[in-house]
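The structure follows.
Excerpt of the complex: some chains, original placement.
Lettered A and B in written order, each chain numbered from 1.
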């Protein structure tokens, strides 16, 4: 690793999240001496890149630190000799997301950015690009770490780890959000909470929750059963059924609602779609407003409105992870890594989301063993769906895609699976050239 | 094993299936010298026991063989020193089945005898009884084999194998039905077909199909994709979607429709319930007719009408299995046994349905290893449901039951799961004394 000055390449640098990322590097500069940040985007994202890139430059200027922000459309220039490559790109932009949400709804199936057929479509578009990026890294920055936050983060990370040997760690803000949620419910500060996580990205359970090291899972569950709950910005916040949450005996993640309360979630989604629009449509407006804000030449900090965007803590988690690697911190982070026997109920070569000791050599999961049967089955069937999705995305395998969607718990039949798949392929034709 | 005359005890001897069982023993008498058959039933089944028992006596008499049919309400007398105990009882009779079918339908969920909440309810009622029977066997006939065909056969067998050390083998007519179906599709005789089976009872896949030892899976799939199909008497017979069956690349079992075509199956069930009645209601009439036939003192053979009943080949499979054990045949039978690593993707101590070499020491599965991800996930989530069901049934564990139903692929939410569970407990209160 470069000793005098770290180089960061951020793919999808025109994202609205970028100010948080920049803020994160500024905050940590003392121990994490970032010298160059390359924000790279594609032609279609040029305008956004310029807007957010200029804000980033103003933020750095204000900090007085020796950090250089580079804006570029040349991905290879950005990646060359980078120490860390972070990804926050979105193939097809928000319009593709909106289509991902609407196609399943047409068939009375939940349409969500990362869960179910929506996430499947996003994976098909994203995986070829991530593999391209890995090719670049292999050639131009073979020692670089790839910190992926592009969704569906677990599936995309699995593709990178299965098909390349780029050092990749997948990241998501759900675990940190659950820590924050548990802290809220227990009315304590976040840093006193630790959670044992086991599962997959957007399907992770907090199997034990600790306050100052003491197991408080039962108390937390009692409070959740009493109606206190926690959620992400973009997931409906109705309370968990009391007996259910007690029988579960652990902390679900917000995305679990799609599985444990599929009927209600579908109803809500349909109502939203007819009134305020799908989440993608809502976000599109939020983004428009954000970029208006970002344009303000007097703005030189991350604006508080960004918090509404839904991905809060995402970029901060990335900076913190990069810091732990760079400084060999041996800290515990909850990230997406190769299973390799950590959870005995899943194959070795798949990606899981779990607590890891992070040091200069990467993220090392602490052992889990077998998980209880009550969470095992759901985790396994969704993982099988994910494996088939990766296969379909990499090989352009129609049959694998059809099986992936058919076995997904949210899809009611092979006929519906086929209809959705055909619509996805039709609608995303320009991005899905792997399918002949 | 008794060398001069085998003793069979058949629990639920008043079942309409009994004539097939008797026929099976008569046919095999030369190599399987059955001396005593105890047909045992409970007080409520006394009338049926007498009707079918008398038919059995007439059948034996006609055969001229030295077999004694005993009718009794004393289970322990029947079990004492038995060589084989077979089970075909139905706790709560057909009325309980009808209730099992109707409760889920009330919540827009598939209501089926063995699959989903209906099978769950049946397991709750049946498992305490099978464990009682195992107690009797342990005490009165410790060397006896328990051949279980009481449904849900895999779950009931798992309970027996997890909680007792009675030598138990679970049996189902689905595999033989699939062999028969494949033979029909390929237009050959059944004995030329061999199928590699992997999965769970009523969720078993034919991973390879052989004709005279040659792999003909692809040809078979092509024909199935063209619309030829196969099914059981009690499962709707619409054809499989062509691309789906090709992408699966193996032979599904009829009960797979509940998972792969949930939406259509639910619609059909609802229509049936409103018109001809649920399957249980239909069967109730079939049975009534059958017993009228059985009463005919001139009848001394298994009447052909029994084939309509749905359980065809069931009893014949049992006789054939008993024969293989008794005569140390080392034949291959498809039965339900402890996994013990046969399928590496399932826990060791659960029950699977697979090909086994059967000899005097029981059923020894041929090794499978890992199964493809396309069938793995569904198999795993259903197995997790089954394990929780066994736990709930044995311990009277409400929470385990709630989790079992919630994770079942056919149940759309924890709220619906709770409603169904509460209805089941309420409706079956007299049988479910394990729940306080």
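In the analysis below, contacts are C-beta pairs under 8 Å (C-beta built on N, C-alpha and C of every residue); 3 or more make two chains touch, one makes a residue touch a chain.
This one's a predicted model, so the numbers in the text were calculated from it and none came from an experiment.
Taking the whole complex of the structure file rather than the 2 chains in place, the copy count of the single sequence reaches 4.
Heads up, the rule we're going with is that only the chains that are shown with their structure count from here on.
Between chain A and chain B, the centres computed from C-alpha atoms are 45 Å apart.
The touching residues of chain A, counted against chain B in their complex, run 240-241, 243-244, 246-249, 260-264, 345, 347, 370, 373-374, 376-378, 380-385, 387-388, 398-400, 402-403, 406-407, 409, 412-418.
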